[in-house]
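The complex is shown incomplete by one protein chain, all other protein chains being positioned as in the whole.
Lettered A, B and C in written order, each chain numbered from 1.
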């Protein structure tokens, strides 16, 4: 396969994108509308946009780091000033579905409706979105079609590499900024018994170790350190310190650049030199692998 | 949203409330009355009030820290001298439901009966309760009505902030002293295969790290460090040392005050300057989020 | 409740009992006889008696520490020289059911048959057993009857205290040497996907921290450090070092005595001064807690 030329990194040994998935109530409601009547659970999710986002924006100002906020259309609709409050501070807002339902569980039509409804919400608020991250990071052939049809410049939901690559979608190329479970705060912190979303609460000191080791390794291999954070999880005081320490660690190293996803994506599109991947179904024999 | 003035903290950078949920057998019995015949499981729960509480009371005396004990009415009834033994040492006893069943799984009438039955038990024992914590921290619209109707001065079951806030309930305000999964010993220590209540046993050294980091972070952001401990879990010798070290850590810092929940709540009510939250159902479209 | 006089500890600040549950294949077969055809799973369990026990016996010789081995009758029957090989080295073999099925899932008659069948196996091998530990630590009213009827001098399956106590069973007293999930290697190391017996593999360094902190705490509170180890888990080379380091740690402290369970139990019976517990069903109202 094509070798990664590293041109997309410029002079940095690795590029870091701080991304915040502002899910608010959506992942819970996607598990069942009835959870809207579970007031504590709703309050747990509301903490994200209401307490977390302002606190994060202040920290980013202080650290002078630009970031990308993936937001479901439903969240932008319910809190009509939220997306603008982020863009005003110089950060990017990007498409994170409308309802945060999982594409692999939806009909093709529902996937289309959900995708386009979010685009309409952002358009109505004057928010220009150029990138997409699938809810639950689950993508389908329909996702690929929608990315191409609507001219998104990048996706950030797949894992075939730890460096940006090109999704070859018919006549269209979409830049993939890959994610990974190990660079997600959900697996480290999310705890909720019903709906069950996770059952482990790690100490911030462990999470710092995990991410710092990955950052150091990624610097060696010239990767994209694409960190996925959730305001309802990471804005808790003891956890926010992990993000701050990580940025400071990178600054001390001196060879990591922090960028918004759209800026990385447009440089990748411009300079090229990355892998090309054709995200088709893996062809399988149903005798070997029944559906 | 309204900014938190911090007046409720007085001169402290953060306020710490040590709270003990004296659940005894109730969370197990709520999962099935048949567990009353599982003698080992019952003995595991009885350790809390019978061995744990006296040990905790001695430690609190030694540390000169006041605390709040949330107790189901059923526990107060079965051990009629327990609540008084706590109040006599200068601590607060508060309402923690009657049976520790989960409100979101109960009819409205059952919620009312359970709530009021506990009030009757405490009244009959001369225990004045002014605050409430929902079983499993699960609250509903009915919970809100009951808090207002019965004139409770505070609730401690929700998570919309990490600073106290006002629950606006019709004509009534109730102070919310928010909790969080990360400041609960259950997620760190609880292990029981049947009924399953948790499957991980962390080392006390990890838990100390977790809570100390949160305390330090909360001091920076001016929060309420509302620690939730269970005598059947935390009174084990190696774990009790975590609480002791945490109090010592806060003392060394010098800027953390330790208080009973009711004292925090009445100061919040008096000085104000906190957020106001209207805990209504999140309105949802059933086409987007089926029940 | 009666205060613990501490007389049972003699001059030690805490007493440590190293106990090994030699379960071999039984917990797996109790989940389904079909697992006998899963050869890898069977080999995983056989490691315990075949590789683990001889290695443990050598280590105990080296450390000069006596220990107690709880063994299901089925295991003693299938490996007819195993129990004797342990007793010959100065250790105790005790009753750990016949089949390792869970008492709370069995009829009263099946519990009796299983209990008595193991007694017959040990008698036929000339192994004198004086103590009992329930499979899965699950005890019932029938367990209590059987302990009393058969004149066992102690049980080690319950958790109402962290110091020995007296089970008051009609006219008979049986010493309880309490266990706890946090002093069991199963929760730290056991991993098997099917039948699922656990899904976490901790580092030995974490487990050492956990147990050393508990040992230190138990020394402060005058407890029984009743450690439960499984040869198929703990005899792995990196894990055995935890036991060795723990014994060395205790030796350095100088105030911990290591004893066999039967010796602790007979001293408790002799000097008294421990709590008395009546292990009856917790009485419950089925309206509050349906079965």
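Rule of thumb we're sticking to: contacts are C-beta pairs under 8 Å (C-beta built on N, C-alpha and C of every residue); 3 or more make two chains touch, one makes a residue touch a chain.
Small disclaimer: the values here were computed from a predicted structure and weren't measured.
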Full-assembly contacts of the left-out chain, visible side only, are chains A, C
Of C:137, C:189, C:258 or C:289, the residue in touch with the unshown chain:
C:189
Considering the complete complex, identify which of C:240, C:265 or C:284 is in touch with the unshown chain.
C:240
Even though one chain is not shown, subunit A touches it at residues 1, 104, 134, 136-141, 143-144, 157-162, 178, 180-182, 187-188, 198-200, 206-207, 209-210, 213-218, 220-221, 223, 277, 279, 281-284, 286, 288-291
Could you please point out the subunit C residues that touch the chain left off the display?
25, 29-30, 32-34, 36-44, 46-47, 50-51, 55, 74, 78, 98-99, 189, 191-194, 199-206, 236-241
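Operating definition for what follows: only the chains that are shown with their structure count from here on.
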Trace the shortest chain of touching neighbours from subunit A to subunit C and give its length in steps.
2
Report the chain whose mean Cα position is at the greatest distance from that of subunit A.
C
For which chain is the distance between its Cα centroid and the global protein Cα centroid smallest?
B
Could you report, rounded to a multiple of 5°, the rotation needed to superpose subunit B's C-alpha atoms on subunit C?
90
Could you please state the distance in Å, as a whole number, between where the Cα atoms of subunit A are centred and where those of subunit C are centred?
48
Among subunit B residues, those touching two or more other chains are 199-200, 206
